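A single protein chain has been omitted from the complex, and every remaining protein chain is retained in its original position.
Right after this comes chain A.
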Amino acid sequence: MRKVVKSLFAVVMSMSLITGCSSGNSSSTNNAAQGANSSGKTELSFYYPVAVGGPLTKIVDGMAEEFNKENPDIKVKPVYTGSYQDTTTKVQAAVQGKTPPDVAVMLSTELHTMMDMDAILPLDDFIAKDGGSEYVNDFFPGFLANSQVDGKTYSIPFQRSTIVLYYNKDAFKEVGLDPEKPPTSWDELVQYAAKLKKDGRYGVEIPSSSFTYWMFQALALQNGKNLMSEDGKKVFLDTPENVEALQFWVDLSKKHQVMPEGVNEWATVPSDFLEGKTAMMFHTTGNLTNVKKSAKFDFGVAFLPAKKNYGSPTGGGNFYMFKGTDEKKQAAAWKFIRFMTESKRAAQWSVDTGYVATRKSAYEEETMKQYVKDFPAAAVARDQLEYGHAELSTHNNGKVTKLLNDTLQSVITGQSEPAEALKKAQEEADKMLAPFNK
């Protein structure tokens, strides 16, 4: 008996040791949450992801360094947190551990999810104190569309993109097409692609992995309207227009045979384009700088072709701030967001990365003017923003997005028919969104 008691004692001892450690940890995090270290500086943790090629971490670190120099009382510590998905996971874990980062860049589509978790701060008070609507209204509406709910602003656009059509001008010349006249309608897209197709080269590629829903959303927008309601509580997947849009996508490979069959990998489509394996591609502007640097041929960038009208969803990441940090830190975090989204910095960021500058005034900056003059393709995405809409973002976003991706892939690989598959997806999605429509 005594043995048992003793061993229990040992276990209890070890447990108290553990809890001792953990309480020590939480007190130290509390100290950090006070917002000031011994030297009186406010320290900010800043999580950010990288989703496109190029030395982006260096650029971001440089910007943070510049901010620290301008604001000696604040110290921003940038933390590179992997892909968008990884970043969201890390932020989420931190929020649940009650130590949220002070500021983070996450997909603009995480908005509803973050609100359901009660994790993010509305930014209206900060905006009101600091330039008010003048500041916010300078951002392109297409980018703000994923930032606002019920008239409140929850995030500030930063590394934003949209889908454009890249095309190989040399290939156009080779088959007798005018390289200055890219296809403007679905019909033209098919005609041109058929002409451009030859042995070892397809006419067009639309990626169908990773961001399948995004590409579908572009087609849907061109054929009418967006896939979801503004409040993210409803989706409209099985409308006749959307069925037609999906049929068109399938027809490109099955009927017209101008696109490779099966799923086209998100990451290899740009390689196909650069290798001359496809003459045109739908892809994010986030790849613009990469294509510009690597293309060994003359290439052009154009609006996505229209059916009823032009259209593309926007995409990419925004700045978010989190609940549960103290006021001093919040003020500093806001200052940092303002700094990062200043017009001249947005312009430089766009030149360095290929992302679209998020503010209208950024295009008035000298750097941007010069850049657009030397490289007119850079302005295409901005001009297309007139037809830009919110990216698919709903409550229960992860599930709904996966459902749509799976459905689209099953149609693209020939396992099911557009009308039937979309109808089933609509029913499933309604179930997933039911708890939020009470």
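The working rule: a residue touches a chain if its C-beta (ideal position, glycine included) is under 8 Å from a C-beta of that chain, and two chains touch if they have at least 3 such contacts; residues count from 1.
Simple rule for what comes next: contacts and distances are computed from a predicted model.
Chosen from "ABC transporter permease protein", "LutB/LldF family L-lactate oxidation iron-sulfur protein", "HNH endonuclease" or "Ferredoxin-like protein", the protein name that UniProt gives for the omitted chain reads "ABC transporter permease protein". Screening A:Lys41, A:Lys75, A:Lys195 or A:Lys277 against the full complex identifies A:Lys277 as the residue touching the chain left out.
Per the touch definition above, the residue from A:Pro141, A:Pro179, A:Gly224 or A:Gly398 contacting the chain not shown is A:Gly398.
Residue A:Met117 is the one among A:Met117, A:Ala194 or A:Ala419 that touches the chain missing from this view. The missing chain, though absent from the display, is touched by one residue of A:Thr153, A:Asn290 or A:Ser410; that residue is A:Ser410.
The chain omitted from view is touched by exactly one of A:Ala194, A:Val263, A:Ala331 or A:Ala419, namely A:Val263. Chain A residues in contact with the hidden partner, per the touch definition given at the top, are 2-3, 6-7, 10-11, 14-15, 17-18, 85, 88-89, 92, 113, 116-118, 200, 208-210, 260-265, 268, 271-272, 275, 277, 395-396, 398-399, 402, 405-407, 409-410, 412-413, 415, 435-436.
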